[in-house]
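Heads up, the thing below is written out as C-alpha cells.
The complex appears here without one of its protein chains, the remainder shown in place.
Order as written gives the chain letters A and B; numbering starts at 1 within each chain.
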Amino acid sequence: MIDSATVEKIARLARLELSEAEVERFAGELGRILAYVEQLGELNTDDVEPLAHPLDLTNALDDDMPSPSLPREEVLKNAPAHDGDCFLVPPVL
Amino acid sequence: MNMASFRTVIGLEVHVQLKTRTKLFCRCSTRFGAPPNTQVCPVCTGMPGALPKLNRRALELAVLAGMALHCEIPRFTKWDRKNYFYPDLPKGYQISQYDLPVSQNGYLEIGDDQGRFASKRVGIIRAHLEEDAGKSMHDEAAGVAESRIDLNRTGTPLLEIVSRPDMASAREAKAYLTELKLLLEYLGVSDCNMQEGSLRVDANVNLHIDTDSGTIATPIVEVKNMNSFRAVERALEFEARRQYDQWRQTGERLGDVPKQTRGWDDQREVTVPQREKEESSDYRYFPDPDLVPVVWSDAELAAIRQRLGASPREVRSRLIQEAGLSAYDAGVLVQQGPAMIAYWDAVIAEGVSPKRAANWLQQDILRLLKERSESIDEFPVSAEQLAELLRQVESGKLNTTRGREVLTVMVEEGRDLVSSMESLGIREVDASELETLCRELLQKNPSVVEDVRAGKVKAIGALIGQARKLNPNADPGAVRNLLMEMVNRS
Partner (left out) sequence: MSLTRSSAIELNRLFVSGEVSAREIVQTYLERAEQWDRRVGAFLELYRDEALARADELQRKRDSGAELGALAGVPISVKDVLCHRGHVTSCASKMLQRFESPYTATAIERLLADDAILIGRTNMDEFAMGGSTENSALGTTRNPWDLDRVPGGSSGGAAASVSADFCPIAIGSDTGGSIRQPAAYCGVSGLKPTYGRVSRYGLVAFASSLDQVGPLARSVGDLAVALRSLAGYDGRDSTSAPREVPDYAASLEEAMAGVRIGLLEEQLSQLHPAIRDAVTGAAETLASLGAVVEPVALPHAEYGVATYYLIAPSEASSNLARYDGVRYGLRVEAADHAEGGLVGMYGATRSRGFGPEVKRRIMLGTYALSAGYYDAYYLKALKARRLIQDDYRRAFERVDLLLGPTTPSPAFRLGELTDDPLELYLQDLFTVTANLAGVPALSVPAGLTEEGLPVGIQLQARPFDEARLLQVAGRYQAATDWHTRRPRIA
C-alpha cells in the first residue's frame, strides 16, 4: 500500500483529478505493483551502467535549413478554442 | 543602531537565444515578429507522434560559447526532459540538459575600466542547451477571461549560462552581463537582444552578514522580470537592502524558509513576491528517449575551436598594445561590438593614425549613429571613405571643424568625399591667395598690429576669425603663421 496522501500528491503532479474512490483504488493497486517491482532490489547493480536507449546511436543531427511550417488553419483546426490567431485557454487563477 | 557589515552574494542565470535560422528540434524558422502560430509544425506544437531532431548549428554554437567561457566540453552530452505543465509548453515537458551539459566549469573575466572594482573571474558552473517555451498573453485590462497562446517561440534554441555566486555587488553583476553579452556578440552566438527576448536574466541573491556570533547567510531569493541591465543593477541593489532589513526584522537565515522567487517591478522599483508554479520543485528529469546522445571526436571539437575569434578582452588589449589607445578608449570602442571593431580595423588599415581614428569614432561616429539610430553596419560612410576624410585632416588639408562639416554632408547626402567638399565650396587656398588675404586683414586692423607688437599675441585671434569669414577654406593655422610672420617682418 502507498498512502492516499502520496497518491494525491502524485495525481497533482500528473494533473489528474481523482475521485476518492479512485484514490483508494490506486493506493492499493500502485502499492501492489510497487511491491512487485521492488524485486529489482535483489539485483546487485553497483557496477552496472544504466541503459536508457536500446541502441547505441549517437549524433543524430539536422542541418539548420528551414522547411515550411504548417498553415495556421491546420495548426488550429483541432484546438478546443482559438481566435483564428492563437490558442485560447482558461486564465491561470 | 549600527549597520552590521555584509557582503552581497550574487549568481546569475542567463538564457540567450542562439543565432540559428531554425528551431532547436524542428526546422521551423526562428525569425522574430511573425504573426502568431505561423512558425510552428507538428514537432514544436507537440502533436501526437511527432519527434525532435537536434539542430547541428545550435549545438555547435553552444560548444563555441562554452569554449569562449573557458569551459570543459565533455565528450558525451545528452538531453533530458524537464516535466511541468504550462499552456505555452506544448509537450508538457521542456527538452533541456540535466546532468551532462554540453559545457561546464569555466569562467568569465570581468573588469571595471573606472577602477571601481578589481578585475576578477566569475565562475561558470555550466552552459547547457534547451528549448524555449511559447508566449502566453493575458489581457486583463480588456476584460478577456482567456489567455492567448502563441507557439512561434516554442522550441527556439537557448543557451542557459549559470554562473557561480561569485559577484559581490550589483555593479559586478552588471559588468558580468555586459561582458557576457559582448562576448556572445563577438562570437556570433547570439544577438543578445533583450527587447526581442533573446537575452533573459534571473539572479540568485543573498547576503553574508558578519555578526558577533560569526557570519550568517540570509535565505537565497531568485529575482526575475528584469528587462534591462539597468533593471538588473537596480533590482539587485534593492534586493540587498531589502534582505538586510528583513534580516534585521526576522533574523531569518538560509534554510529557515523555502527559496523564494521575487519579481522586479520596474515602475515601483521594488521586488515583489511571485506566485510559484505549483509543484515546480519536482520536474522529474529523465533522459529524453526520443533523442540520442552526442559524442564528440577530437577532430570535431578542434574544428569548432577554429571558429573561435578574438574575445572582446583580447580585442581590448590589442587596441591598447598595438594601437596605443588608453584602456578607457579601447573599452568604449570594444563595447560597440564586433562590427565597430571591424570598421575600426578597416580605417586603420588605410593608414590613419589610431589616436585620430579613435577620437573620430568615439566622438563623431558614435554621435551620428545615435542621432540616426543606426548600427555601424547601416552607416552610410564606409570605413574607406572615412579614412580618406581623416587623411585630409591629417595632412592639414582640412581642419577638424571643416572635416566635421564634410562628414555631415557625406552622411546626410550620401556623397563621397570629393563631392561633399565641392558642395561646401572647399578647395585649396594657394600661397598668393593667402598672402593677399592676410595683407588685407592687417591693413584693415592696425590696432591689432599694435597690440601684437606690444606683446599681446592673443589679439591675432580676432583676425583669424575674420579670415574664416572671408575665406572658409583658409586654414586657420596657416593664417596665423603668415599673419605673425608679416607683423614681425613689418
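In this text, a residue touches a chain if its C-beta (ideal position, glycine included) is under 8 Å from a C-beta of that chain, and two chains touch if they have at least 3 such contacts.
All figures in this text were calculated on a predicted structure; none of them were measured in a lab.
Q: Out of B:Gln267, B:Ser281, B:Ser395 or B:Ser432, which touches the unshown chain?
A: The one listed residue touching the chain not shown is B:Ser281.
Q: With the missing chain put back, one of B:Asn83, B:Gln246, B:Gln274 or B:Gln335 would touch it. Which one?
A: Reading the full complex, the residue touching the unseen chain is B:Asn83.
Q: I need the residue numbers on subunit A that touch the omitted chain, in ascending order.
A: Missing-chain contacts on subunit A: residues 2, 6-7, 10-11, 13-18, 22, 26, 29-30, 32-34, 36-41, 43, 45, 48-55, 57, 60, 62, 70, 74-75, 77-81, 87, 89-93.
Q: Please identify, in ascending order, the residues of subunit B that touch the omitted chain?
A: 42, 45-54, 81, 83, 85, 87, 90-93, 147, 149, 151, 278, 281-282, 284-286, 289-292
Here, only the chains that are shown with their structure count from here on.
Q: From the mean C-alpha coordinate of subunit A to that of subunit B, what's the distance rounded to whole Å?
A: One centre to the other, that is 40 Å.
Q: Considering only the defined contacts, which subunit A positions touch subunit B in the complex?
A: Contact set of subunit A toward subunit B: 12-13, 15, 52-53, 55, 57-67, 69-70, 72, 75-76, 81, 83, 85-92.
Q: Which part of subunit B faces subunit A closely enough to touch in the complex?
A: 20-22, 27-29, 35-42, 45, 53-59, 85, 87, 136-138, 145-151, 278-279, 282, 284, 287, 289, 291-295
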